[in-house]
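One chain of protein is taken out of this complex; the other chains stay put.
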Amino acid sequence: MKIAVPIKFVPDLVEELTIDPSGTALDTTWLRLIINELDDHAVEQAVLLKERGGGDVTVLAAEADGVDDFLFTAAAKGADRLIKLTGDFSTADNHALGRAFADVIKELQPDLILTGVQAHNDLDGSIGPLLAEYLGLPYVGYVAGITPGGDKVIARKEYAGGLVAEVEVKLPAVLGIQAAEQPPRYVAYSKIRQIMGTAKIEERPLGALESGGGVMIERMFQPEAAERATMLEGSPEDVADKLVGLFKELGTL
Amino acid sequence: MPIRETFWNIPHWAEIAQYIAALLTAILFIAGITRRVLRWRRGRPEKRSGHFWSRIGSLVTQVLGQKRTLDEKFPGIMHFSIFWGMLVLAAGTALATIDWDVTHLFFGFQILKGSVYVVFELMLDLLGLLVVLGLGMAIYRRYISRPARLQNFPVKKLAGDDTYVLVMLAFITLSGYLTEGLRLAVMRPDWAAWSPIGNAIASLFLSLGDPTNQTLHLVIWGLHIVTAFGVLISLPFTKLFHIFSVPLNIYFRSLEPAGALRAANMDGGMGVKEWTQFTWKQLLDFEACTRCGRCQDVCPAYASAQVLSPRNMMVKLDDHLWEKKPRALHGEVVLADELWACTTCRACVQVCPAFIDHVTTFVDLRRHLVDQGKMDQMLQDALSNLGRYGNSFGQSDRMRAKWTMGLQPPVKDARREEVEYLWFVGDYASYNATLTDVTRKTAEVFQKLGLNFGILYESERNSGNDVRRVGEEGLFEMLADKNSQVLSRCKFQTLITTDPHSYNTLKNEYPANGNGRYPVLHYSELLDQLIAAGKLKFSKKLGYKVTYHDPCYLGRYNGVYDAPRRVIEATGCELVEMPRHRERGFCCGAGGGRIWMEEKEVKERPSESRIREAVGLEGVQMFVVACPKDLTMFRDAVKTTGNEQRLEVKDLIDLVAEAL
Partner (left out) sequence: MSQDIFVVIEHLRGQVAEVSYAMLAGARQLSKADNGEVVAVLLGHNAQGLAHDLAADRVIYVDHPALAEFTSDAYQIVLAGLIQEHSPRAVLFGHSSIGMDLASSLSAKLGIPVVNSCRTFTEDGKFVSQICGGKIMVEGALPAPAALATMIPGGYKTEQGQSAQTPPLTPASAAGLDNLRVAVKQYIEPDTSDVDISKETMLVSIGRGIQNKDNIELANELAQALGCALSASRPVVDQGWLPTTRLVGKSGKHVKPKIYLALGISGAPEHVEGMGESETIVAVNTDPNAPIFNIAKYGTTIDMFDLLPVLIDKVKQAK
């Protein structure tokens, strides 16, 4: 099975996010980018499918700080082909990025396209369903488990409250990954270093970015902490007394 | 005149037969030894030459002197008796052979005559008794008192091997005595009294009369000889081989600092996947193990959950070298859970009378697991965080010096100005919310003492000590490189740290990366030096009764035992030692990356065992530590064992700050 995995880099939430003076975008001076966690799961799921039933995995990414390292890591996990779209993506929203991916993926003609079901900075839609539409393929999201079967796959789609639907999807198709069947594996540094010597990243220069999703941000702000909790102070005994009082008051004790 | 009547009562054919047997024995013996040596040579190379005289010195103290073996009384005396008894008996036999086959045969004279001979007889007679004593103790120990550490057999057939050795040695000794006794019973020489044991045995046989005793003598002599040759032939094939392998292992032991781990094998993937990727010295380690189990007794992983026994590991690995149908080293011979259980505390290495280095082998095996990405999720997250953020907490590097906020004057930035002391703070002291108070207190003490010190702020990365011991060599190299680069750009005289783990790798492993020729001090050493120089004077005598826990990476790895103790005493506290202290200090359970791993089912956590040990000391109010990780581990253990009211866990700096 031929699998393509388009991935996206997003701001790392471990770092403090600040808003630039325009008030409509994140301040990029302190911004650090990291792989969208669910895209990392998509790569893992692709490698798992390859390990189980054979195949060929291509990982695609748009140019960004740290993307090369991630692509090499993917190769160390088992990805066969690494494609980097080069150019200026600073203004690209998901619609534009989806179109850029679609152009490359059309050539690859994969059976299956896996990508994270969402990213935390998706504002104008998510990559998976956009891409599916640009390629004219069916899309199923929130997938946490895939069983291939000929020209179809069974995808385990998660709903709220723990309900799971087994959904049959005709190939080729795009699936939005919520979780790989096992957490993304660890790759030792020495392995990455080794693969850097052998694996190649194919660069695809981007033409003009096609128009985007048309969502304009007028104001970006950090949520004010709603009323902060009333802090219970004192020794463990004092706090325990206050809590017991509270439980009684609210009628749970 | 007393003279040794060699081959008395032995027909000429038997004498000839004996020499033929001796020749065959020698051939088989050499073949057996060669077989072993050839196997070791299938391991990877490792340089263990140089320091000839200090190596010879080790042989004298550890082999002839049996120093480590004697660290434990009963087994020590037991082994000492058998060792020296057999050694003298063997030497006696050798002397007798020279006496008969060299001097008598070629030069027509004998050494063993007259007074020399009677003293020779007396010595052998008495030292035989030493062997009997030792063997008796051994049989008692193995089959009657049965200490727990001798009871697990990861390789079943070895129970037979243990019995074989005892039975054979006992038979040789007893048949030797009988042969002598029967000879004396028949010959009745004037000097028989010089062989008190033999003479006593002779008196038992006197009534049987001559022809019987002569026949008996011949038969028993025959059995004695056959057994003796049997033992020699079997030496390279049984536990007896340790007579050969242990002295070799002691001779070739590493004389590098204990804290400097050997770089990972990168040939055919990182670490050791198959046994031939071990170095020859590691293979010799496995072959030197006598299964004595001292390592198992001191192992915190074994004590807490019996998952890992260093003894079993050595036994299994040795067995694996000789498997006819080789099983997979990983997954069949050695389980991942065993490897991850090791805290790298080095207690096993410290007690091993054969000077086996278990920890290095475990790390090499872990390296393969890391290479394969096989580890639990918590460890995986920790390593990913270390790679990305330089700390295991997964926090931004910009938060590393958050603890300094509000300190007046502000802590100097060692990247921007020259300082005398560059303080490498470490992850736990920097990020762990419950430890930053102590970190601030340390800074305040330094400020009060007027030390010119600074830190690296967000440029500091985890030192990599435990990353390396987890087996992630590439990540260690990256962390060490980044730290070394920053350090090389800073102007300072001495590197200081409160973290023994960072201390170890900064001191022993960073120079190997081509960097940092600067002194590294643990804060206990720094405080000790300041006290000695009169720069740190205390205004109060605290008068507490305290005990002190030796951090593994400070004590066993770097031999720093006295500095923290002197500091404690300088604050006017009375120091009471726990039963396990200094070299025998018991690990808190956090080392070697254990603190990043999931905790499996445990009987008793090492830290809890340690707290109970301290609680057993009368009147001790405080449990003093000199390691940030220890502080979290023991604060927790005091709570989980319900000893909060009884014992307070304090950092060394708490005492210093209070006594200032």
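By letter and in written order, the chains are A and B; residue numbering begins at 1 in each of them.
Assume a residue touches a chain if its C-beta (ideal position, glycine included) is under 8 Å from a C-beta of that chain, and two chains touch if they have at least 3 such contacts.
Predicted model, so just to flag it, every value in this text is computed and none were measured.
Asks: Taking the full complex into account, find the residue in A:62, A:130 or A:146 that is in contact with the omitted chain.
Replies: Of all options in A:62, A:130 or A:146, contact with the hidden chain holds for A:130.
Asks: Would you mind spotting which of B:115, B:151, B:377 or B:452 touches the chain that isn't drawn?
Replies: B:377
Asks: Name, in rising order, the residues on subunit A that touch the hidden chain in the full complex.
Replies: Within subunit A, the residues that touch the unshown chain are 11, 13, 17, 19, 26, 94-95, 98, 117-118, 120-126, 128-130, 132-134, 138-142, 154, 156-170, 173, 176, 178, 213-223, 225-226, 228-233, 236-237, 239-241, 243-244, 246-248, 250-253.
Asks: Just checking the interface: what residues of subunit B touch the absent partner chain?
Replies: Counting over the whole complex, subunit B touches the hidden chain at residues 377-378, 433-434, 598-599, 601, 636, 639-640.
Criterion: only the chains that are shown with their structure count from here on.
Asks: Taking each chain's centre as the mean position of its Cα atoms, how many Å separate subunit A from subunit B?
Replies: The separation of the two C-alpha centroids amounts to 49 Å.
Asks: Per the contact definition, I'd like the list of subunit A residues that touch subunit B in the complex.
Replies: So the residues of subunit A in touch with subunit B come to 14-16, 30, 34, 183, 185-193.
Asks: What does subunit B use to touch subunit A in their complex?
Replies: 264, 266, 270, 370-371, 373, 375, 377, 380, 383-384, 387-389, 394-396, 398, 472-475, 477-478
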